[in-house]
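Notes for the one structure printed next.
Entry: chain A
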Amino acid sequence: MTAMIDITNAEKTFTMHLQGGVRLAVVRGVSFQVGAGECVVLSGPSGAGKSSILKMIFGNYRCEGGRIGVCHEGAVIDLAGAEPRQILAVRRATIGYVSQFLRAVPRVATIDVVAEPLIANGVARPDARQRAASLLKVLNIPERLWALPPSTFSGGEQQRVNIARGFISDLPILLLDEPTASLDAVNRAVVVDLIDEKKRAGVAMVAIVHDDEIRNLIADRVIDVTSFAAAA
Partner candidate 1 sequence: MNAPAYNFAYLDEQTKRMIRRAILKAIAIPGYQVPFASREMPMPYGWGTGGVQVTAAILGPSDVLKVIDQGSDDTTNAISIRKFFAKTAGVETTTSTADATVIQTRHRIPEAPLHAGQVLVYQVPIPEPLRFLEPRETETRRMHALGEYGLMHVKLYEDIARFGHIATSYAYPVKVNARYVMDPSPTPKFDNPKMDNCPALQLFGAGREKRIYAIPPYTQVVSLDFEDHPFTRYRFDAPCALCAADDSYLDEIVTDDQGSRMFVCSDTDYCEGRQAQGHRGTESVAPHKEGAHG
Partner candidate 2 sequence: MAEVDNDRPLLVADGLSKNYGRLTACRDVSFALYPGEVLAVVGESGSGKTTLLQLLSAQMAPSAGTVSYRMRDGVLRDLAALGEAERRFLFRTDWGYVHQDPALGLRMAVSAGANVGERLMAVGWNNYGHIRSTASSWLERVEIDIGRIDDAPRTYSGGMRQRLQIARNLVTQPRLVFMDEPTGGLDVSVQARLLDLMRNLVSELHLAAIVVTHDLAVARLLSHRVMVMKGGRVIETGLTDQVLDDPREPYTQLLVSSILPA
């Protein structure tokens, strides 16, 4: 089975020009694969580079070396060397990213925030909103909040809106950065169920979770990123 994600020797180093050109090596020699229906959890202490690796897979961070292979529409594409248009195409059709903090466009209603990924892919607005509604319901966001922009919601509510947005489309790869961080027990269970559903549907996932219990529930494999630490 072709791996959905195939990272080889990826490296991330920041050069802080404003601080006199200090180089901050984050990770080096990152190599691993993720297959369809698998959930790989990245573990390690804060600052070890887990989020950076996730952002490199999404194309949000550029790599200073190595290869980020992604299976997109049947062919493998190296995101490290890809054109901006290609990365946009991959994000639209293949990789979804659920960030740690909701970064929604201000003044857009919650239901439209969640429906947007479907609309951008050509689904009609009413259908997209309907799917958004059912997801929001599952995640226990009360209907009276759907017409409001999420900027005034609590941290936990915002995170659930974020998850709804990330899970609504049928993307074959999902990247999850602390999906259950601000959630109570009930909603943590809901998210675990959603992740299971995606796994059964064959979605390849890479996740960062600090909670041991959640990690045990969702991880098929755990990768310790300290093994990719760049030498100081």
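How were these candidates chosen? In short, all candidates are chains of the complex that A comes from, given by their letters.
By definition in this document, a contact is a pair of C-beta atoms (placed from the backbone, for glycine too) under 8 Å apart; a residue touches a chain by one contact, two chains touch by 3 or more; residues count from 1.
Note that the structure is a prediction, hence the values are computed from the model and not measured.
K.L.:
If you had to name the candidate from 1 or 2 that touches chain A in this complex, which would it be?
P.N.:
Per the touch definition, chain A is in contact with 2.
K.L.:
Write out the stretch or stretches of chain A touching candidate 2 in their complex.
P.N.:
14-18, 55, 59-62, 84-85, 87-88, 105-108, 120
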